[in-house]
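Missing here: one protein chain of the complex. Every other protein chain is in place.
Entry: chain A
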Amino acid sequence: IFRVFCWCPGAGQDVGRSCILVSIAGKNVMLDCGMHMGYNDDRRFPDFSYITQNGRLTDFLDCVIISHFHLDHCGALPYFSEMVGYDGPIYMTHPTKAICPILLEDYRKITVDKKGETNFFTSQMIKDCMKKVVAVHLHQTVQVDEELEIKAYYAGHVLGAAMFQIKVGCESVVYTGDYNMTPDRHLGAAWIDKCRPDLLISESTYATTIRDSKRCRERDFLKKVHETVERGGKVLIPVFALGRAQELCILLETFWERMNLKAPIYFSTGLTEKANHYYKLFITWTNQKIRKTFVQRNMFEFKHIKAFDRAFADNPGPMVVFATPGMLHAGQSLQIFRKWAGNEKNMVIMPGYCVQGTVGHKILSGQRKLEMEGRQILEVKMQVEYMSFSAHADAKGIMQLIRQAEPRNVLLVHGEAKKMEFLKQKIEQEFHVSCFMPANGETTTILTNPCIPVDISLGLLKRETAIGPLPDAKKPKLMHGTLLMKDNSFRLVSPEQALKELGLAEHQLRFTCRVHIQDPRKEHETGLRVYNHLKGILKDYSVQHLPDGSITVESILIQATAHSEDQGTKVLLVSWTYQDEELGSYLTSLLKKGLPQSTP
């Protein structure tokens, strides 16, 4: 039995927030610990009191797993581990462990320094939190404890993103996090083996979309950049330290080469070093093509893209600049933005989601007059464009993944139940599995039929197969034995062996039934009457009259005794063992019918 609790309030937002609790065979695992990017108060963090009402989180949870470094999957982690309190292990892949703290610190800076929030985690908390992290490799089975093990699979999407398989005994769950089934320029596609988990938990935010091809998006992006540069304008592309930036660089480099363009492209220095460092470190996480070419030349050392110097921003003429941070909230990208905003020939292309309160968010919402530090008003005349290259699985991708993993049940998160009826039917029809779509905050219970392996003793096997019809591959054969459960192992043995092993003696069950018959004669004579009667009827059975007056039919004993109060009634005691139940009952009913009147 699984119990899956999904916490994802406020569906319908562009950026989901993930935090899923799974109870599997007595183990409790938390999958992702995301923050809600839209709220500025306590609503942005999950309400963990739901779990803690029963005691400490550390005692309740066996582990926490983080799928990738996006803030909507790990943003609440320091809050959770340091402010709410959790000291157990936190698992994530190596790249995620390396990049997570950078993004968390960045986010913390915006929220606390720029927006003046108080109830937020500190830099020290981020550090302390990361100390609890255990990094894992792809396809490495990690034993969390004696019974619980986890394994990471490649998910594409961003550097270091992984899908996790959680296994307890023979029950398993696979959690996908965010994944992508089509490779892009710098990352491969998600892949999982035919692990046949009992449950597959998948994101479904993009399940109902049919995506515009990447080529078209790229074509439009390049067109915009080209047009701006042709008319002498400057293009600013604010980026996060890692992620799409590399993808876009490769794209521009190829385009510049093909079109023989001369305008310079710059990349923030800090960015290049860090990016190169991480990509070199995690080269196995990128796609095939990059790994191949990396040997010949560093894929991230470009011919047309050069390191940026802040003085260049004042140079006349067209140029393209990649600068951090991505939401234009501080630092170099904001500086450049301020210099270029007043010229309508220039353009800024926002490559991703911007948090409320940042300049990026404001200009995307259409604001064209911004208040800067020192009460200065900045008029934005440059063109503002937004494009999203984020890689998520659509309906086709979800079907592909299900086909690869072959789960027995599927659970989709982030969907609105009634709007996902079609997808649910599609999955159920094509794969003949149950599909669940819990609402936010709902707990789903999934019943599983776990296979319990039992060893059968050779002796028993030989004995049982010798009786009855020959073993037939097509027909199940019924066998009898005793199930011994000892130290987490199950064995099927013969009853005798079980008794021996356990040091028990076999109990004998004996039934005695009293049959009253009317007979005034002496017991001895009644006994004789009974004997003759039975001998006459039960011709196929061995009926004996013993010297002490009792009668035996096979192994059943019949004795005639006098009734304690009534002289005219005799009581026949019919006694048999459990094994002779059938005959015993038959005899009893026979005798209850009474003895024939005329007897010698």
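In this section, contacts are C-beta pairs under 8 Å (C-beta built on N, C-alpha and C of every residue); 3 or more make two chains touch, one makes a residue touch a chain; residues count from 1.
Keep in mind that, in the parts below, contacts and distances are computed from a predicted model.
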item	value
Undepicted complex member, UniProt protein name, chosen from "Ubiquitin-like-conjugating enzyme ATG10", "Proteasome subunit beta", "WDR73 protein" or "Probable cytosolic iron-sulfur protein assembly protein CIAO1"	"WDR73 protein"
Touching the absent chain when the full complex is considered, from A:109, A:132, A:217 or A:463	A:217
Selected from A:426, A:521 or A:535 as touching the chain missing from the view	A:426
Sole residue of A:385, A:464, A:519 or A:580 that reaches the chain not shown, by the stated touch rule	A:385
Missing-partner contacts on chain A, residue numbers	208-213, 215-217, 219-221, 223-224, 349, 385-388, 395-396, 399, 418-422, 425-426, 429-430
